[in-house]
Structures are given as structure tokens and as C-alpha cells.
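What follows is a short report on a single structure.
Just one protein chain is left out here, and the rest sit where they should.
Letters A, B and C mark the chains as written, and numbering starts fresh at 1 in each.
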Amino acid sequence: MRTSRLEAFSDGVLAIIITIMVLELRVPEEPTLHALAGSATGFLTYLLSFVYVGIYWSNHHHMFQVVERVNGGVLWGNLHLLFWLSLFPFTTAWVDESSFARTPVVVYGVNLLLAAIAYYSLQLAIFRVRGGAGLREALGRDGKGKASPFLYLTGIGLAFVAPWLGVLVFSLVAIMWLVPDRRVERYLDAREEAAQV
Amino acid sequence: MRTSRLEAFSDGVLAIIITIMVLELRVPEEPTLHALAGSATGFLTYLLSFVYVGIYWSNHHHMFQVVERVNGGVLWGNLHLLFWLSLFPFTTAWVDESSFARTPVVVYGVNLLLAAIAYYSLQLAIFRVRGGAGLREALGRDGKGKASPFLYLTGIGLAFVAPWLGVLVFSLVAIMWLVPDRRVERYLDAREEAAQV
Amino acid sequence: MRTSRLEAFSDGVLAIIITIMVLELRVPEEPTLHALAGSATGFLTYLLSFVYVGIYWSNHHHMFQVVERVNGGVLWGNLHLLFWLSLFPFTTAWVDESSFARTPVVVYGVNLLLAAIAYYSLQLAIFRVRGGAGLREALGRDGKGKASPFLYLTGIGLAFVAPWLGVLVFSLVAIMWLVPDRRVERYLDAREEAAQV
Partner (left out) sequence: MRTSRLEAFSDGVLAIIITIMVLELRVPEEPTLHALAGSATGFLTYLLSFVYVGIYWSNHHHMFQVVERVNGGVLWGNLHLLFWLSLFPFTTAWVDESSFARTPVVVYGVNLLLAAIAYYSLQLAIFRVRGGAGLREALGRDGKGKASPFLYLTGIGLAFVAPWLGVLVFSLVAIMWLVPDRRVERYLDAREEAAQV
């Protein structure tokens, strides 16, 4: 099975997730800056979730550049990941509407954690297909991927102390992923050079 | 007519169906785990419908790998299938909001049944196009495809006894389809090998 | 400018239009067949608009198979068509919520008329690009395309007498378009054969 249609479907789902979250932003009832400020928590959670979906899309994109064919395991591993990502609009809206209350922030963190575990399982499934060993080589020690679940757990724990501490950790993890990661690009460049020699 | 644009359009529609169902999940009004538990039926019906759309996407993907060109009959057979699938967000939301009442569960089963019949008709339409005989060969006896409508009918009947029995049957059919099905992959591998000899 | 990305964008917009209309279907408040019957007008208007968007997608697909490159005029002619099609969810919902009242049915007919005019203008724009003469040849007299605006006008006029008469005409036009139309396919087949000679 070629990866092209799997990528196209995932792109579609991710594009919709990232965009429909804006439908959850409530339009202010009064035409004043004061009323707009009431949407500020909605705006911040929207921004955070937008960045997370962007990170997943970008990493997903890299991951499937290495392999050319996938099997049923990868296909369902991918749908598993999309399932947890598709709950972002729901958990994001709850965090927003409760103005960063403890339980919604914890549930948001659990959502991030389950998406990270789904992503990790998908990587393991890809390692097993033809060409998948290349991805393992490209990722190297994969420090960020291994650290993320523990950082989410830390954020969930801190949210019990104070919700804003949890949100802070989740934001820092997003920033950590935003720092450019050229592992897969470097691997592909190296492979291309090797092919030319 | 090439299949590529038909596949792209179907991917788009399926990606939207699978994602907008999350908009029907009502955000809990209180920031408590107790309030979240009130969304549990919504979460379960969302999961079931997500898996069903995933199964249809996966099977759709396989089906169109065998043929390269389609005619108007296949095009409208495909839109017919998409029509019944597009009603999933509606019937899913009704099952959820009524907390698994009898009539909504029966209607959900009828929706599953009509989608299965539309899928079966689409297969028949594909058998008739150039290269379509290959799909018939690849599917073999097609036990799952033939059993599904009868299982849905059983589920609909049992829902009259107790709604949860119907939901149980619909869940078991989904699990049956999740078990990997390598018929089309095997057929394509065999054809590839034959071509190399 | 190649047509591939224009087709991909149009597929995306049409896929969303055809799918979000289901969000306008109101979930019945009671879990009874009687309450579901109250959604019947919504279901019928949804079906009619689904078929119309399907017809436009199918014709759009054929139209762009003939040409390979487009200019700015075609690009904006295409966006013009998508604009009127994007209002279908709005006018469809109004017809539904008013239970087929006169004004909403007339406005729905005007929407169909404006979409047909936009489609016709897009065809004229395509005739002028390189390869576009082939489309003119393929369409021949284009009886359906020329008759449709007058049929919509008739439907709008009859809706002033009785709304259901207007809806009847709009449904008959949809059925007329559903009858397979092999003009473009025949043209492409003929061109292919000529190329092989």
C-alpha cells in the first residue's frame, strides 16, 4: 500500500482539526475591547492547540517521507493517532470555557499524553515495514520523542498544584518541538548523496 | 476517467465526516470529572463511528487500488455510499443525546445497513469496469462483506429487545472488520510477482 | 498555471460544502420515530442539495480533464462558482427550517440559478485558454447547460404559485443531470484513439 493516499487523508483530517477549533471561539456579545478580552483564554488555548497540531503535521510529514509502502498495522496506528488528535477541539474548548480550571487542564494533558503515546506506537509500527529501519536510523536517540510523555506527566501532576503550572509545562514542550529538528532532513540528504556516489 | 480525483474527493469527504462528529460532543458545563462522565455515551458513540468511518476509508482505499479508470456508474455509486456515511454524525448525535434509547439505536443500525448495501452496490459497479474483474478475484468469497448486512439486521432486531444488545452487535461487526484483511494486498503482490516472471 | 492544484482546492471546498450541510440537520429532541419525521423536510432538502453538489463536482471534474493549464480568469471564474455553491448550506437550511415556505424556496432557486450562470461563465473562460476549444467541441450543443437556467427560472416562477411546484422542478432538473452524460468521455476516447493512429 502506497503512503500517498494515507498522507492525503491525514492531511485532510489535520487540516480540519486545526481549523474547526476556531468555531469553538465564542464571538464576543458586545462590540468592545473589554468583551474581546473575555475571549482571551479562548485565543490562548486555540494558539496552543494550533501549534500542537502544526507540530504533529510537520513530524508526520517527515516520518512518511522515509518509507514508501505501509501495511495494515501502520494504517490503523495512523487512525489511532488521528483519533486522539481529533479530540483536541473538545478538550481545548473545555479548558477555555472553564477558564483554565483544574480538571479540564488535567484532561487536556491526558489528551496530549495519549496522542504522544499513539505517535510513538506509530513509529514502532513503521520501523517494522520495508524501509522503516531508515526512520529508526534517522531519528537516532529520539530524545524529544522519549522525553515528551514524561514532560506531559509532569505537567499533569503540576496541574493538580496549580492549573497554570500545567499549562506552562505544556507550552514549554510545544516550544521545545518548535526548535528546528533537522534529523530526518539530514538523513535524507545523506542518503541522496550516498546514492550519487 | 481516472480514479485519482475520485479518491481525493472521497478522502476529503471521509476526513470531514470523521472529524466533524467531534463538534457534536457537548463540552461539559461544570469543570468536574463527574460532568465529563456525562459525556461518556457521546465519547463511546464517537469512538464507534470513528472506527466505522476508518474501516470504510481503509476498504475504499483497497478497492480503488485494483482499478485505474472508472465510469459514471462507479462515480454515482461512490456518491451514494458517501451520502449514507455523511449521515453518521446525525445518527451518532441522536444515539448520544438520547443516551442509547431504542429508536435512535435502531435508526443508527439502519444507517449502518444502508451504508453496507451502498458499499456492496459500488463493488458490483466496479466489477463491470475494465480491470474490475481483478477486484472480484481479489475479494474471493467476500465472507465479511456478505455477512455484514445480516449482522446489522440482527443488531437492529436485538435493539428492539434491549438497545445495548444492538450496540453490542454493531461493535462486534466493527471489531470483525478491524482484524487485518490481506486479500487485496495478497492479490496485488501476486499480480506484481506474475508481472516480474 | 497547472490545473492540478485548482482541482485539489475545488475538491476540498466541494467536499466540505457537501458534508457540513449535515450539521444543519437538527437532531430530534425526542427519541421517537414521530420526532424523526419532523426532520423529514431537512432530510429531503439535504438529499436534493447533496445531489446538486455531486452533479457540480462530477461536471467540474470532466471540464478540467480537457485542459491542462489555466489563467487568472479561469481561476477567479472557478472561485465565483464556488462562492455560489458555498451558499447552498445556508439556503438549504432556510428552506428546511421554514418547512418549504415560498420566499426561502424562491431564494433557493435563485441560488441554483446564480450557480448555473457562474458555471456557464467558467465554461466560456475555459474555451479561451489553450486546449479549451476541445471542451467546446466535446460539449457540442450543450442542451442541458443551456436549458438549466430557463428551467430554474420556471421553477422560481412556479414557486410563487405553490412552493412545492418549484421544488418539483428543481428536483426534475437534478434528475435530468443524473442521466449519464458521456460527451466528454467520448471526446477523450476519440482523441486517444486518434493519437494512437
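What we mean here is this: a contact is a pair of C-beta atoms (placed from the backbone, for glycine too) under 8 Å apart; a residue touches a chain by one contact, two chains touch by 3 or more.
Fair warning: this is a prediction, and the values are worked out from it, not measured in the lab.
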| item | value |
| --- | --- |
| Contact with the hidden chain (one of A:Gly54, A:Gly73 or A:Gly145) | A:Gly54 |
| Selected residue (touches chain absent from view) among C:Ile16, C:Leu114 or C:Leu151 | C:Ile16 |
| Contact partner of the left-out chain, one of C:Leu44, C:Leu75 or C:Leu168 | C:Leu75 |
| Sole residue of C:Tyr46, C:Trp94 or C:Tyr152 that reaches the chain not shown, by the stated touch rule | C:Trp94 |
| Residues of subunit A (touch criterion as defined above) contacting the omitted chain | 7-8, 11-12, 14-16, 18-20, 22-23, 25, 27-28, 31-33, 36, 47, 50, 54, 57-58, 61-62, 65, 178, 180-182, 185 |
| On subunit C, residues whose C-beta touches the chain left out of the figure | 1, 5-6, 8-9, 12-13, 15-17, 20, 23-24, 71-73, 75-76, 79, 82-83, 86-87, 89-90, 93-94, 97-98, 101-104, 107 |
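Everything that follows uses one rule, which is that only the chains that are shown with their structure count from here on.
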| item | value |
| --- | --- |
| Fitted rotation between subunit B and its twin subunit C in degrees, CA, nearest 5 | 90 |
| Interchain centroid distance [CA atoms averaged], subunit B/subunit C, Å | 26 |
| Separation of subunit A from subunit C, taking each centre as the mean of its C-alpha atoms, in whole Å | 37 |
| Residue list for subunit C, restricted to those that touch at least two other chains | 12 |
